[in-house]
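One protein chain is absent from this view; the other protein chains keep their places.
For clarity, chains are labelled A, B and C in written order, and residue numbers in each chain start from 1.
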């Protein structure tokens, strides 16, 4: 494919950590050309003034957000804005024929009442929301291929659902016993001057937050319920790790059949993810390190069973900014455009 | 109390992280004087050659281990050796009238069969073992006061049991639903040249280890079973945090009475720990940061209930080298000697 | 000394990292009682709302700044405000008989023109400034003892001057060859939501800032010039280390007499600091780790000579929040009150 065949894409909200990760992935993507960066507060700024280390590769000025301009220039656009803003932009963009990949929570929910309850915002775009596809290719690959609007999953739901889905889909566990103890690096908190994200606060410390009330809970439950075939509630607890990147989800659940052993479940997971090039099932009681995933769009999964307690423990590791955010969005774009799913997505980690 | 009233104590195995922490605590302890440091491989070495930064305060040469010498010079001795060695030293030391505080796993188990199963070592000192008291003052304060041999708890069991005990003791939870997702800084792995503990490996990464088979499991279960009044099995998963010090235990359990709310449980915990000066129950949905505990002998506890899932989530944070190891041993010594429990133990953390 | 003999002290500006360190040191100080915390923006707040982990030890409400109230209640007061504010508070406080220890830059300069040039602020309190003593006890111990106003040194100047002073005082080096390459943990940047101090930015990275123009330069030069007996200019470059606490200064200078070897210089330093209990000169080519100083008021110094280049290299390590800030202020208070210099100041580091 020649240079001329690259499709023009735009990014709205490129100044945060997910945004700059997306810019870097798209700069190396063989089929894409970034033709537009848009922002609200950052409009008018040189992108290389925000990120001086990219000065040798990009020469963008961030532009004001104008859906007509975007539609005139872009075949697809990534929305990386705070929650509650994409729902105003996506309907006109789709109407003008632009493919939209939203990285906020706005289009993750089938049921806007759930969204409204957890995000405190009324919505009037129910018709659009219902057309949106949840952008987790390992579960919704075919739907994404024909979607014009994708609601990209949150970082925690990505790690959690990758670990839980085969168990629920195959009916191996008692759904209501599922507990997700999740841990994330600080980049998940964004590029904003919050005291709790300062190195002096977060380095050398570890703690939980949002216990029993984090907004990623209903997102996880929506998919779990669909897989289980009935409404499922999960326990989800996020923690902040003193590092920049990476999520580990440690998932516990009680097996329906206590006779199942690790090897059985490894086989089931391997089958479940057979067509998913980014999922790596680890053998023989090897457990994933987040570092193995960092810099890649991969999800590493390790599995253990405990015959003393009849539980299965599944551990999944991702890079929260790639598989958990920007990389997964590119994976969705690849599917929407009919390209190879792995195009432009790194598979070799940054280790050490 | 004058200088002359300090009691003479010894430490065997002072070259590791727990050991140097113990040396520092005892150097500042008003009622104690270190008169003996013993070691196997390190015998003959100047302690300040191992720890140059202590050169201005200590002038010890590490001596060979000789129970006669120890008994002649020490009123109490701390054993900080690898598992399986204290059981040869404690019996003669006790016989010679020395109070013994063992920091290994050797004297944590009532039932030596459990020890043998998990630690792969046969034992012939059952008579001594049965006299040993489990050195968790918040649960066994009175027994420790009259003990001549204390088996100090492991770091993870300390954090886990501080979080779980009130729930089990008061019968608030279904015991077999208890899941302990624990996380520790790298100093818990000791001062030894292991690849996985290198900064280049562990920094910027997070992962689990010993899933469903860590040796601290039976130690936690022994106490839980005693509190519950019947045999209890818990799920325990340790993880390595990219930092030096601190443990956070996130404990999940299903409430027997789903009507219980956070305030009820806070009240119960406050009552349970009323006489425990090192336990700090956090108010109103505040969750502990490990950093708050680091440098102290404190255990911070935060509590949450989830009426969507009928679970209680308890979070406990300790400094693994102080409350999880050396500080708790000093706390036990204070009790054994009839001193104030808090003597010589720091309560203000190192933050930031 | 009984409880009743504690002197009442106040702190203005206690919500930052230097402030909370000072609070913790004074809480453990045997001769002092904190009776007043004052602040501007934080007035009215409960101190334990800012620092929940101190809730078990303090019950302060931050009060508005009122010099009459302070004078009525405090025998000594620490000012921990941003630069340019202490110069309005110190004159009335001194006039009312309160001993003042200022931790800002306001009273570090004999020559207010230098202050005005580097800090962009005109000053009218020249008479007060001239009475202020530079609070580096290792150089100005006697002056501090009789001072009513002490301008406490900056963190970098403390580390730099501890390393350089003996060389300059004894005329061992060519002063204008002095280069100070200094490195600090992020807590030196304060507890404020700056992007460059976020864990996601600073962790895993290292860089210089303020090259050839950092405000600590004239402060270092003022003392160097006094020691050398003529005006000296030094090269000073600060860097940000991806960690919380600690400063290392690597100081280079050309020896006047290339025949001097390391042992000679070690002897000279030991003599120079003979009466300084917090300075630890390391033997035999041992170089300081910042971690050895962290949690203490110590300054560790290592020395090397290079006969290939005729230079001496001096390395000094301090805890930037203790010897570099709060601890040094307490050391000054001890001297001003006629107490033992080491009172209430920790000498055993937090290692590991």
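As a working rule, contacts are C-beta pairs under 8 Å (C-beta built on N, C-alpha and C of every residue); 3 or more make two chains touch, one makes a residue touch a chain.
Bear in mind the structure is a predicted one, so any value in this text is a computation, not a measurement.
Touch with the chain that is not drawn comes from one residue among C:125, C:143, C:181 or C:264, which is C:181. Considering A:7, A:174 or A:282, the position touching the chain not shown turns out to be A:282 (whole complex).
Think of the hidden chain as still there; on subunit C it touches residues 176, 179, 181, 183, 185, 200-201, 203-209, 211-212, 233-235, 237, 239, 241-246, 248, 250, 252, 285, 287-291, 294, 302, 304-306, 308-309, 311, 313, 315, 317, 352. Although one chain is not drawn, its touching partners on subunit B can still be listed: residues 17, 185-187, 189, 191-195, 197-204, 242-244. Listed by residue number, the positions of subunit A touching the unshown chain are 17, 20, 24, 27-28, 51-57, 187, 191, 203-204, 244-245, 280, 282-283, 286, 289, 291-295, 300, 321, 347-352.
Methods note: only the chains that are shown with their structure count from here on.
No other two chains have as many C-beta pairs in contact as A-B. Superposing subunit A on subunit C by their CA atoms means rotating through 180 degrees, a value rounded to the nearest 5. Measuring from the average of all protein CA coordinates, the nearest chain centre is that of B. Averaged C-alpha coordinates give centres for subunit B and subunit C that are 37 Å from one another. In whole angstrom, the spacing between the mean C-alpha positions of subunit A and subunit C is 46. Chain centres here are Cα averages; for subunit A and subunit B they lie 39 Å apart. The set of subunit C residues that touch two or more partner chains comprises 17, 187, 191, 203-204, 244.
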